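Removed from the display is one protein chain of the complex; every other protein chain stays in position.
On to chain A.
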Amino acid sequence: MNAPAGAAGGVPSARHRAPDYAIDVRGLSKSFGTNQVVRNLSMQVKRGQIYGFLGPNGSGKTTTIRMLCGLLTPDQGTGTCLGLDILTQGRAIRRHVGYMTQKFSLYADLSVRENLEFVARIYGVPHADEAAREAIVALGLEGRERQLAGDLSGGWKQRLALGACILPQPKLLLLDEPTAGVDPKARREFWAQIHDLAAGGVTVLVSTHYMDEAERCHEIAYIAYGELLAQGTVESVVTASALHMWRVTGPDPAALTRELMETPGIELVAPFGTSVHVGGRDRAALDIAIARFAGREELVWRPDRASLEDVFIDLINRSRDNFR
């Protein structure tokens, strides 16, 4: 911390090097024993963006996030976070990154205020007690600041955890499934806050399982089996998938689903209530397949737009084939 004033405590100006990327990593790989959790992963996140990080359980999302904030050392690959080298400048990165773990990991046996003051002091926030008080007001936790953090409800815990993350005014937020197990109203408020922060210039990388949350992000990345399968805006990811979709409604969707799955040319079948989502990338093959059902008058066919979920299911089906 005895660097010259220009760089003291601050992120060194990275103008000469990937100016508008908060995260710029290439070829990251990580194995635990024989199990390769992340393979050759590259991604770029622009400053001030909300970047959704999607993928099934065990796909390597948490491992990737941990590599970004220096909690894990990549086996291979290089990159920068806020213009700082993730391999050598971990400590400097940590000062400017807020990391919210999947599991609530503030001190359950400390009060709300004590937790916030602890964080403020570790990060060297000036006037820690005052900063904590302001954070309590901003969180709407006035009157409960003496309550033990472990006694808060799930939604409030999540709020407090985010509050503790943003207290040191990080430039990059890494949020690992922050809304898991949180009710819809709290989720909505949470996302409103994320957008406020992004508007203020903070870059946010957020992992999630919820498709509706993915659509609230500026850009998304989809990871499965440790590999990044798609990256870009929701629109571009859907377009790039080149999926053609139909929605078919009929009296017995369960039987229809089984029947459709057997039909060659149909790559994707997903029941949705009384209707079934059907799709494939080869338009001609799909049309031939659907033509077989033309005589069935009880079925109503309507062309549909591929949803993000369709795209991901398709991606994961195909990547699974690759790994077998």
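The definition used in the following text is that a residue touches a chain if its C-beta (ideal position, glycine included) is under 8 Å from a C-beta of that chain, and two chains touch if they have at least 3 such contacts; residues count from 1.
Here is the rule we use: contacts and distances are computed from a predicted model.
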Name check vs UniProt for the chain missing from the figure, options "Mannose-1-phosphate guanyltransferase", "D-lysine 5,6-aminomutase beta subunit", "Anti-anti-sigma factor" or "3-(3-hydroxy-phenyl)propionate hydroxylase", returns "Mannose-1-phosphate guanyltransferase"
Full-complex contact with the absent chain, from A:S59, A:T80, A:T101 or A:S207: A:T101
Given A:V119, A:L152 or A:V269, the residue that touches the chain left out of view is A:V119
Identify the residues of chain A touching the omitted chain, counting contacts across the whole complex. 66, 69-73, 90-91, 94-95, 97, 99, 101, 103-108, 119, 122-124
